[in-house]
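What follows is part of the complex, with its chains left where they were.
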């Protein structure tokens, strides 16, 4: 049976995710701010602790991606490779090391949702929009001081976030909150649905062949809105840090398991057939 | 941290799936046919074997659902509870017992996708449409002989399946292929992405408080179409069995783990912090 993720089939052709490596090229808007450090600490599971310095720092990031697998087929059929996402990153400590960690994320394609689940990103569906820079004309920002971008997030027919970014000048890097290796939990609740997990891991990962292209900083506004099925207001901005637009590419092949609870075997799969 | 599935938060409010029990009310179109038994056998993972009788039997099912969690909040905000799905079911044996098993499934909402993943359904996104019966007028089938239904499935901007159903009369039950407890694999590939799995389980489940409402059988046509990222033509109909429209309700609380490979602990989560 082939296929990284489901469905697994003899050829693997139907799998929702192609094999790794996965290649990404995209444009990102990053909004760094400080919120109540206790709100971040409350979102960290067992084994994690807040970053010792600036523990209330948050990055809210809009990204417009193209992505593909090792045979680049998605470039010829872009509905299978293009997607947008909005995600919120904090920093934390695990096993004595400092990591970045995605606490919330919305995407607009199924392959991205499952790819993210493999990586421990807690992906839900959303409608994500962000201005794209233009080389010509008036219907978008130019990549120069004064260029103005808008970005919005909605889910379940409610607007959840919106932001405005105005370029003030070039920047050497797009901030510090999303700059570390990621540390994510991968959980699968037991089918007994009794509060236990069949899978409980902490994993870390980084991309390879990453390159940063043009990068700008600027002024910004960022607002979150309420929803009965979100908790964004708990991490609303209290103080702005900085905002950035940048272009980037990266590839991803694999991560590393940092910790895994031992659930034990129940029966040996593969010997059960009469 | 609360929340059956991700994200897990102090309140659980943002979780993509509410706690169980989950309640479902819906209408289904079921198309039962025979395909090459070898094509079904090829889709069964280690430990599974084909059903001894009629091993080429398949059910292709369109369903139009409303669903909710234990507080019924989704009924007041139906974007969070309504969804459609198309799924393909075969029968198989595991540990000497006969089960139904979903080999392919497409849904149109994220909460349904993740709920299904908990249950081992290999859900991808699709566009699903099916005629609804009407009490009045000409713009839909009446629930009586001669009533004609259409059903279609598309994914990645390609039509994958379409079907036609014409009621000939009442039926006592909607077929036999999807009538058994389900046996599904739940896999999570290791973050090392090296061909191993961090989670590998076989689970079974059934609903409770199920009731069947009106049920009709009839004539049908069913066609699959090709896609570079699907394998439906391998299980195309060779011989029709029967088709059904029926209404149903069911609730779901939990399943049972039949088998689980022991992956072992890597480190103890929760003791790693300096």
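By letter and in written order, the chains are A and B; residue numbering begins at 1 in each of them.
Everything that follows uses one rule, which is that contacts are C-beta pairs under 8 Å (C-beta built on N, C-alpha and C of every residue); 3 or more make two chains touch, one makes a residue touch a chain.
The model shown is predicted, which means the values in this text are computed figures rather than measured ones.
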| item | value |
| --- | --- |
| Identical protein chains in the complete assembly, only 2 of which are shown | 4 |
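Everything below uses one rule, namely that only the chains that are shown with their structure count from here on.
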| item | value |
| --- | --- |
| Approximate Å spacing (C-alpha centroids) for the pair subunit A, subunit B | 28 |
| Touching residues (chain side subunit B, partner subunit A) in the complex | 1, 4-11, 13-14, 16, 20, 42-43, 45-49, 73, 77, 79-80, 93-96, 103-104, 109-110, 113, 117-120, 122-125, 156-157, 185-194, 198-203, 205, 228-231, 253-274 |
